[in-house]
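Take this structure first; my questions come after.
Only one protein chain is missing from this complex, and each of the others stays in its spot.
We call the chains A, B and C, going by the order they appear; numbering starts again at 1 in every chain.
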Amino acid sequence: MSTTMSTAAATNAPQHLEKVTLGRSITNGLRKAMERDPKVVLIGEDIGKLGGVFRITEHLQKDFGEDRVIDSPLAESGIVGTAVGMALRGYRPVCEIQFDGFVYPAFDQIVCQVAKMHARSLGAVKLPIVIRIPFGGGIGSPEHHSESPEAYFAHTAGLRVVSCSNPEDAYWMIQQAIECDDPVIFFEPKRRYHDRGEYDTSAASAPRSLFEANVLREGTDVTLVGYGPVVKTMLESAAAAESEGTSIEVIDLRSLSPLPIDTVTASVRKTGRLVVVHEASNFLGMGAEIAAEVTEQCFYHLEAPVVRVGGANIPYPPSRMEEDFLPDLDRILDGVDRALAF
Amino acid sequence: MSTTMSTAAATNAPQHLEKVTLGRSITNGLRKAMERDPKVVLIGEDIGKLGGVFRITEHLQKDFGEDRVIDSPLAESGIVGTAVGMALRGYRPVCEIQFDGFVYPAFDQIVCQVAKMHARSLGAVKLPIVIRIPFGGGIGSPEHHSESPEAYFAHTAGLRVVSCSNPEDAYWMIQQAIECDDPVIFFEPKRRYHDRGEYDTSAASAPRSLFEANVLREGTDVTLVGYGPVVKTMLESAAAAESEGTSIEVIDLRSLSPLPIDTVTASVRKTGRLVVVHEASNFLGMGAEIAAEVTEQCFYHLEAPVVRVGGANIPYPPSRMEEDFLPDLDRILDGVDRALAF
Amino acid sequence: MSDNDVVQQTAPAGATTQNGDGGPDMIQLLTPEGERRSHPDYDKYVVDLTPQDLRGFYRDLVLIRRLDAEGYALQRQGELGLWPSLLGQEAAQVGSGRALRPHDFVFPTYREHGVGFVRGMDPQSSLQLFRGVSQGGWDPTEHNFHLYTIVIGAQTLHATGYAMGVKMDGNVGTGDPDRDTAVICYFGDGATSQGDVNEAFVYAASFDAPVVFFCQNNQWAISEPVSKQTRIPLYQRARGFGFPGVRVDGNDILATYAVTKHCLDEARNGNGPLLIEAYTYRMGAHTTADDPTKYRVSAEVEQWKLRDPILRLKTYLAHEGMADETFFQSVDEEADQFAQELRDGCINMATMPGETMWDHVYAEDHPVMEAERAAFLAYQASFEGAN
Partner (left out) sequence: MSDNDVVQQTAPAGATTQNGDGGPDMIQLLTPEGERRSHPDYDKYVVDLTPQDLRGFYRDLVLIRRLDAEGYALQRQGELGLWPSLLGQEAAQVGSGRALRPHDFVFPTYREHGVGFVRGMDPQSSLQLFRGVSQGGWDPTEHNFHLYTIVIGAQTLHATGYAMGVKMDGNVGTGDPDRDTAVICYFGDGATSQGDVNEAFVYAASFDAPVVFFCQNNQWAISEPVSKQTRIPLYQRARGFGFPGVRVDGNDILATYAVTKHCLDEARNGNGPLLIEAYTYRMGAHTTADDPTKYRVSAEVEQWKLRDPILRLKTYLAHEGMADETFFQSVDEEADQFAQELRDGCINMATMPGETMWDHVYAEDHPVMEAERAAFLAYQASFEGAN
């Protein structure tokens, strides 16, 4: 990792607290990264004048030019494949995939090239590529616009996979991902783009490493772990449970690969119970890996099997049914109840 | 499922035992299916005159013509995408992907089209497509020729995923896959193509459903579960363990999605210990799902956490290192020991 | 054909300019002013059209424009999640759609509401998709109109494979009009950049598939002008794959009808594939989620208004005495009626209960579907019990 941006403890500079949306935080993080390093370039469909369909790259082409904010032809394999070439030429490309469901045409380039080039070259070649993917459901869209494909990438050795859940993390994590010398798949919780959060935008460094989990709320009865869009729902669930006398520890995983499992196991050793939440299908979703690792490492601490509150094992349903598909507060609390009742 | 081929109990016809390789068994199964149903067509690279790089389709083009054994242009998305169209026209296409590592260009068609068309049409459209993929390592090949991508497909709702491990299963399972009205990803253990097995080639029906697991060896101390190329190694491990006094139950999973978990849990309730074996990376590999489900369903029966003996979480290594990568007899027995020692 | 493209390259003919017209290569039978232009190759496809046929064309155009307006309004009123407008592309859709025979097969994108309409599809079908009631949910064999495809370009391979199947069935080049079958596949200008579309060209050419690729070049792929996708007119892409391509004025229903008819005949006769580039314009936003003011100037839109496909046919019909005010009014009235039915149908559309989510994932029994459905019902029942 280049060291222009330290992840060490914050400096003593005066705080500048600002309330920013998650989406705008990513924009700001991209801008910072581009200002810091002229080799950072963005490429994707409609990211120029339009600023992307979610406006995450708004104004960046105007400010940095068409060579650094590149509207690509409509072809995702092309986006990622040319990004590989640019990285080989010394650039640090940040690809935007318009929606989760449109990353698959680029799957071959990601799995066979992006993930493997470093190993193929025995370390001679670095591919500092970030692939941004807005993901998840709950926005009332038709097919392919609400998917959670993170497990495909987390299963792929050679990639790093992260997801932010709040504005402050979004701001720092995108910068850290760009600074990382390995390829990073960066999942953005699209239904949280408009959520606001207050944080110190003048801080000189990120509060924690990109690959660390974050214990957002301490608790003693059950551990709740998740990432991305469901984190907010987990926090709401914990608050609701508290009023009923259940103390829930909430962990935002942030990194899916590598998996910061120690934070999870430390919590489970305390609570004895774990509920994993995500929107992706349960079957071979992140919850499967977390359940397997936690059970292996906390076999005698677990008082109940790990409960998985994930999406059903079906293609994402039509939007009028998505409420019944997504893990909401009730389904999370149902999972908590099941963990407690076991 | 069309009912031309029954899966009911075998008839009383005289047995015709034959010793056939696994590869030739698939050839024979394809031939049977093509004879039975004129709508069955094969498509893939080099499957015509050459008979495929593994000769699985040898002589079939000569016997059935170029319309039914279609040499495709060199493009995998094209193979699967045109197969979708043929299926819409009433054909039952069987696609050959030349090697595991070359399925990714077709990933988008498989995940977004093949897996979802039935749901998209609310059941009006059936896509009886089989995608044959020779998979796994151990053949001394360079990159992309030794991969185990099954978890990607098993995580994809709308697909069925199976793998054969022996000639008899190969013969029947390919026919059953072709008869299935759902898309089936059919994984062939390429390093076992030349293994021979004796079975009744005159039998009128398959010994069991395509989606059932098979208990290949009964045991009381530990359950070993796997699929495809490692099944033979598991049996060898069980035999070796027996001589040391350990009784291992060996289950060939055969179906990865749906997962015949009941066979596994029934065994674990008896043995109390489970070791899962596959070549794919452990992280989010089939072992993760099996561990999660078994732990959930057999929480009080498990005397040790589920042990996963899978591939390392790295891109498949250069072939001179593959021995150190693949789960061999020693690594399986090491896993068994760990399960027993817990 | 030069022996050496590298040193003797000619300037690209009729290169697409953002605001330019379709250039001299473009087939046109009806000028923007509604005047009939003769064309040696294509007149023969329209001479048989009766005034009644043409009035039917006009009716189609008006009704699908209304369909589109209602889709837009319904989205704005919260009844639909999204609406991709066909405004401006009516002639390209009706002209090509009307050129089809019943047993031809259509592969649309997400924008071919007009083609679906002329195929006899119930307009509620596409509304149900954008309302989020299903992801499509119709039977493609009912009107030989496939489900909408949202992943850009994916359907071009389906169309090619379907056409390969038609040929394997022996339904190409027999000379029997009830048997010979063509496939038409719609896609946009942006789609031409996708690998799948180019692979479809490769496969279709390799297998002489009876498919007509119908590219509606509406000048934009969301915010990107067609110049981002190609240096040369898109119909010329076919040259690189060894099959013919033609640019037609997509706002001219007669030309679109004639050219499509010709190409479908060619495909049916075994001379497929072929590529049609219908040169047209997306008058509205990409979808209701889009804001085109961010990336294009209104002058461009204004210019294209002068090429309106409906006005053009109306002028022609009126001028030639094939239709009068009474007729035009009757069509408008029919459109009002049609709109009302559309709205009512949409608003009253039933939403399927959550437990049906598991019903059609697999065609055959699947234990996970059953288990999850049962768990869902039990979970729901637990609330009822609690209340």
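Worth pointing out:
As a convention for this text, a residue touches a chain if its C-beta (ideal position, glycine included) is under 8 Å from a C-beta of that chain, and two chains touch if they have at least 3 such contacts.
On a predicted model such as this, the values are computed, not experimentally measured, just so you know.
Note on the chain not shown: across the whole complex it touches A, B, C. For the chain missing from the display, the contacting residue among A:28, A:61, A:77 or A:98 is A:77, taking the whole complex into account.
The residue from A:29, A:158 or A:229 that touches the chain not shown here is A:158. Among C:75, C:109, C:181 or C:206, only C:206 touches the chain that is left out of the view. Across C:245, C:284 or C:309, the residue that sits in touch with the chain not pictured is C:245. The set of chain C residues touching the chain not shown comprises 1, 3-7, 9-10, 12-13, 24-25, 27, 41, 192-196, 198-199, 202, 205-206, 228-232, 235-246, 259, 262-263, 266, 274, 276. Where chain A meets the omitted chain, the residues involved are 1, 41, 67, 70, 72-73, 75, 77-78, 80-91, 93, 105, 108-109, 112-113, 116-126, 157-158, 160, 180-182, 258-259.
Mapped onto chain B, contacts with the missing chain fall at residues 45-46, 48-51, 53, 71-75, 77-78, 101-102, 104-105, 140-144, 283, 312-315, 317-325, 330-331, 334.
As a working rule, only the chains that are shown with their structure count from here on.
Of all the chains, the one whose CA centre sits at the greatest distance from that of chain B is C. If you average the CA atoms of chain A and of chain B, the two centres end up 32 Å from each other. We define each chain's centre as the mean of its Cα atoms; on that basis chain A and chain C are separated by 37 Å. For the pair chain B and chain C, the distance between mean C-alpha positions equals 41 Å. Annotation for chain C: residues touching 2 or more other chains are 134-135, 151, 195-196, 361, 368. Touching of two or more other chains is recorded for residues 77, 101, 104-105, 143-144, 283, 312-315 of chain A.
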